[in-house]
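A short worksheet on the structure shown next.
Only a single protein chain was left out; the remaining protein chains are all shown in position.
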Amino acid sequence: MDATYTWELLANGVVLGSSYALLAAGLAVIFGVLNVVNFAHGALYMLGAFAAYFFIPLTGYWIGILLTAATMAILGIVLQEGLLRRLPPDGAFSRSMLLTLGLAMIIQNGAIVLWGAGPRQLPEDSRPQGHLLLGDVIIPTGRAFIVVVAVATLGALYLLLNRTQVGRAMRGVSQNPTAALVVGISPERIGRLAMALGVGLAGIAGATLTPVFTVSPQMGITIVFKVFAIVVIGGLGSVPGAVIVAYLVGMLESFAGGYGSAMTQSISVFLFMIAIMLVRPQGLFSTEVRV
Amino acid sequence: MRTRTLAAAAALALTVVGCASSTDSPDTNSGPITIGLSAPLSGPAAALGENERNGVQLAIDQINQDGGLLGSRKLTLAAQDNACNPTDGVGSVTKLITQQQVSAVIGALCSGVTLAAMPLAKRYQVPLVVATSTSPDITTAAGKGGNDFTFRINPSDATLAVALSSYLHKAGDVRKVAILAEDSTYGRTGAAALQKALNDKGITVTGVDFVAQGTSDFSTQISKYRNNGTQSVALYISGADHLSFLRQAASARLQLPVTGRVELEGQNLEILKDEQFAGSSSVYPYSSLIKTPANAKFAKAYESAHKTPPTYESFEGYSAVMVLADAISRAKSSDPKAIQKALVKTDFTSLTGGTVKFDAYHQAHDKAFILQIKNGKTVIVSDVVT
Amino acid sequence: MTATLGAAAPPALQVTGLGKSFMGVAALSDVEFTLSTGTVLGLIGPNGSGKSTALDCVTGFVRPDSGQILLDGESIFGKAPHLIARAGLVRTFQTVKLYDQLTLDEHMSLSLRGLYKAGRSGASRRRSAERKRATSWLVEFGLEQLRSAPAGILSYGQKKLLALAAVLVTQPRIALLDEPLAGVNPRIIDLIRDAILQANTEGQTFLIIEHNVEFITSCCSEVVVLDAGKKLAAGPPSVIWDDPAVYEAFLGRKGDGHAG
Partner (left out) sequence: MTAALHVHEPEETNDVMSRKSSSPLHKWLGGRHLGPLLPTAAAIALVPAVVTNDYFIDVANLALTFMVLGTAFNLLYGYVGMLSFAQVAFVGIGGYASSWLVTHTDLWQPVAFLAGGGVAALVAAVVGAVTVRLSEGAFAIITLSFTLLCAVVAAEWTGVTGGRQGIFGLPAPSLSLGPVDLVADTPRSYYYLLAGFTVLALWAMQRLVRSSAGTVMIAIRDNEPLAKAQGYATNNYKLAVFSFCAFVTGLTGALHVFRLTTIDPSIFDFYLMQVMLIIVILGGAGTFWPVAYSAVLFAVLPEMLRMADEARLIVYGALLVLGLLFLPQGVGGFLRARAMNRQLRDMRGGRS
């Protein structure tokens, strides 16, 4: 146990945090704009991984990721138009939560029926080869790519939300539902965009993991709860909060697992959440005002 | 309001009555003999349950092709999903016994479900042949332990662990082992047994990690093994996680042999062939490489039906049917109680060349095998009687 | 409920130095007003001027940052909303809030049970008096036919009436009405105005947020004008309308901001 080990855990934390950040940012966008707690996020992440599993051998890594993102974004729009938007308005909040839960059940079990429960892996020649050496720390190329993709995607998301008219409208909507009308953008368009972004981000998160991990229909089950916890800690609906907490949790897990056991690793995020809830029930970065 | 409620209540009663009317009448002297299987056919353990069912079905087909039992009575399979949880498990076994009138039950793969099924076997006096559950408590409760209707043919983890640690001790180059196990009865009992066996042989255990089933990221554990002097990693994980770990270890250039309960076959073998895992070994109650004529026939038939070599679960499912068929023939009856009496006196040669004989706790002691990878191929190093 | 209200009694509600900011932006700063027993105080100002925030602070729905809020001389600053309501500050909401699945009768009795302390002491005579009062409000608002229907089926105007009736039936120390007239037709405006005036004649104290100038002028004895979270002016309505600052605040900022 020495400095190399610490650096290695740090690197692992960053990789882990990058995946969480992509997922959490998507979840936060959907919650912030549409006020929907998306229970299907894990299932959509799994779909993204499967999409990449089919695309990457045909198109190569980078185009495969882009294609996955595009496919999933379109799926997001379809879900928004076909399902979420059609929910009756009264009590829409808990209904949307249950609707996405039903969706998750369909996708999850549909994938098992369609593709079997077993794990799949990309063929050797479709995976990014080799590894990076940072000092003594070995980082497989595929894992380094996760960080690269996450930083680029989150950077683009930041620009979209802060530098464009429609992005500002989205941020406005997350604070006040009528804000979009004020800047003259239809709420329908904002809703579509939010789902496209959220589901697209989940898809990218899944796609970047495909070359590194195995792909299986169950892969979304556990991670979605963790990402929920991250979004709650970050302050429901706060995208920057979700991203920051995602990296924090990545570190936390990496070190908790590294110096403790896998079990401390898996419960650390929930203990962290409970601790935060006791001190700051609205989350670390929430702008919400509640009584 | 009131009429509606009455109508609903009536519908409720009718639904249940409707269910009840579909009960079959029992027939123990002619017609097909039904063998019940309770296994997870859905959920995380579904793949394993599917393998077991394939094995069971293959055995039944072979017996039927050879003319059936008790003078050409055919065997039929009644399989029920137990989803690896006691709620579905109890339902599945009750259904097999009380509704489908099976002569014996094979199951239930997951130890927790098996433990829930055992009292049912005893209550309804129908033999339960346990083929894949590893919990030591099953044997403790069976036979002399009070449950005469439970029999287990797969070896306990303790004996496998002792065999493996003796091998590692003799091989001599591994003195520090880390254990990575899934958070299930299988993983936990396996890890505990191995930890004890390794300690007894003076091999240091550098850490035991239990990971949730479905965990995909093992980077923390891999970093740990790279940095804390671990010389070999013993795995007690299954399915997707198994493959996932090996791949991540490969791409992170973790230069360690793996051991434990590793399936040295299929996709795993592709990865383990690599030089960085040189010296990997495994202990298993079965390997498709076993050189007995019976096994060669089984492996060939299985492979032609399912395009993959038989797995451990397929083997155990197949064996369970064969042990039962043997007992039914000797009992000259498909009556569950008669089968139970015959099972106690089982003396049956397994596919592995070992002998299935139940001890006072209704535990059989078949062979197990130490496997190793040599020149990119799995070879059987030695076999042990468990 | 204080029965004795001598000349020396403190004002019903006294607010001083009230401040509240959201994310560093001041929504209210140093707001003060006084409400005397038996009067109707109007709180007016352009959209986003902080009226509703002030009301939320006073009723405990938003926790104020600073200031003092005295009900009959006792501080209710920062207390939980239900405690403030039980202390006698009972409000309606700008976007009318009702229980969609509960009947009109249930609304009235819930309100009485929750707020009217006497109702909980169990004196049956008192309870029958309450029941009579509830019925008379429903009759007055033309809702008695619908009393066993769920509130969800009411028209917007009827909802406003029911919300008002549920407040007035409890005879609170102070009734706080947030835009009672917004969005309803002239016939219902008349009903509401008459109800407020009638209750006031019987001694009911009011704090009302309203945009309807005619209503403010005719009903309020005193008006407080808020602009950008600050108190701009205060005084009787006739005086206030002549204040150039008030005039500019209303006309100069018309259509600015969003619902506040």
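Odds and ends about this structure:
First chain written, first letter: the chains are A, B and C, and each begins at residue 1.
We adopt the following convention: a residue touches a chain if its C-beta (ideal position, glycine included) is under 8 Å from a C-beta of that chain, and two chains touch if they have at least 3 such contacts.
On a predicted model such as this, the values are computed, not experimentally measured, just so you know.
The chain not shown here is in contact, across the full complex, with A, B, C. Note on the undisplayed chain: of the listed residues B:G112, B:G279, B:P309 or B:G353, the one touching it is B:G112.
For the chain left out of this panel, the touching residue among C:V15, C:A54, C:L71 or C:A166 is C:A166.
Not every partner is drawn; the one left out touches chain C at residues 59, 61, 80-82, 85-86, 90-91, 93, 97-102, 105-106, 108-115, 119-120, 122, 127, 130-131, 134-135, 145-150, 153, 166.
Although one chain is not displayed, its contacts with chain B can still be listed: residues 1-2, 4-6, 8-13, 15-17, 19-20, 23, 41-43, 46, 81, 83-91, 94-95, 97-99, 111-112, 115-116, 119, 123, 135, 137, 141, 183-185, 187-189, 210. Take chain A: the residues that touch the chain left off the picture are 31, 37, 83, 86-88, 90-91, 93-95, 97-99, 101-106, 108-110, 112-113, 225, 228-229, 231-232, 236, 263, 266-267, 270, 273-274, 277-278, 281-283, 288, 290-291.
Here, only the chains that are shown with their structure count from here on.
Set against the C-alpha centre of chain B, every other chain centre is closer than that of C. Innermost chain of the displayed assembly, by C-alpha centre distance to the whole-protein C-alpha centre, is A. Separating the centre of chain A from that of chain B, both taken as means of CA atoms, is a distance of 37 Å. One simple way to say how far apart two chains are is to compare their mean CA positions; for chain B and chain C this gives 71 Å.
Residue positions of chain B touching 2 or more other chains: none.
Across the assembly, chain C contributes no residue in contact with two or more other chains. Considering their complex, residues 42, 44, 46-47, 180, 183, 207-212, 214-217, 219-221, 223-224, 226-228, 239-240, 243-244, 247-248, 251-253, 267 of chain B touch chain A. Interface of chain A with chain B (complex): residues 1-2, 4-5, 8-9, 12, 15-16, 112, 116-119, 121, 127, 131, 138, 140, 142-143, 209, 212-214, 216, 218-219, 221-223, 253-254, 257-258, 261-263, 265-266.
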